[in-house]
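Read the structure below first, then the notes.
Only a portion of the chains appears, each positioned as in the full assembly.
Should a chain be cited, it is by its letter among A and B, assigned in written order, with residues numbered from 1 in that chain.
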């Protein structure tokens, strides 16, 4: 059994957007009970993470860490035509995930108690992001 | 064909634990000859890596690198309730892997000669970690 659906995620600017509920809904709709669920973001300046979803300060600290690791406007970067936040966005995307494959058990993503799936928008301006969810397995 | 099994990995504290043998055993038990093997850790302060498994100094250097990149007790972090090593553990998890999908060929994970699969515990205290292995393909 294979089920595929595309989500459109409106991002208001840099930051994380939880999509765990949408992924769970698509797995439920797929009819798959045991298998795999692949989440894929079709962009190179926004990415995916599986992160603690209880305390928002974790994602705020991640944002601070990323801003220190790959600061906007870093003079080392030559790819600056699309703005000072564009090349740092590509770096953040490379260091996190474009694709995450999660096991499906008992008709749900087998995430741990504190795990959430997030789109991490790295550009400072609003973007609409396309995320493909593919569920494959036995019903 | 789908086969799914959960491993419980006891981690004594920060460091790497090789699970290549367990993954190979589960693939063998699955009866799958060609397909995919997904390894997923159900935590956000421990992660997975595929790493050189010949010389332990590689993982010691990785530990040193991670400690410099995201030092324990960094004053930048606000999420400190669970200890000075908790937020660095989330950062290390985000920068490495929660999920790794490995091809299966000839009834075994098609790892390279020097590749091993490791759980990387990022907390300094002992934890029991849950890893789901899902094998899917043709027998």
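Heads up, the rule we're going with is that a contact is a pair of C-beta atoms (placed from the backbone, for glycine too) under 8 Å apart; a residue touches a chain by one contact, two chains touch by 3 or more.
The model shown is predicted, which means the values in this text are computed figures rather than measured ones.
S.K.: Please state how many copies of the single repeated sequence make up the complete complex in this structure file, given that 2 appear here.
M.R.: 3
Keep this in mind: only the chains that are shown with their structure count from here on.
S.K.: With centres defined as the mean C-alpha position, give me the chain A-chain B separation in Å.
M.R.: Distance between chain centres, rounded to whole Å: 20 Å.
S.K.: Using the touch definition up top, name the residues of chain A that touch chain B in the complex.
M.R.: Per the stated touch rule, the residues are 34-36, 49-52, 55, 57-58, 60-62, 64-65, 68-69, 95-96, 100-103, 105, 110-115, 136-138.
S.K.: Could you pull out which chain B residues touch chain A in their complex?
M.R.: Answer in residue numbers: 2, 4, 36, 38, 40-45, 69-70, 76-79, 81, 87, 90-91, 93-95, 98-99, 101, 130, 132, 134, 136.
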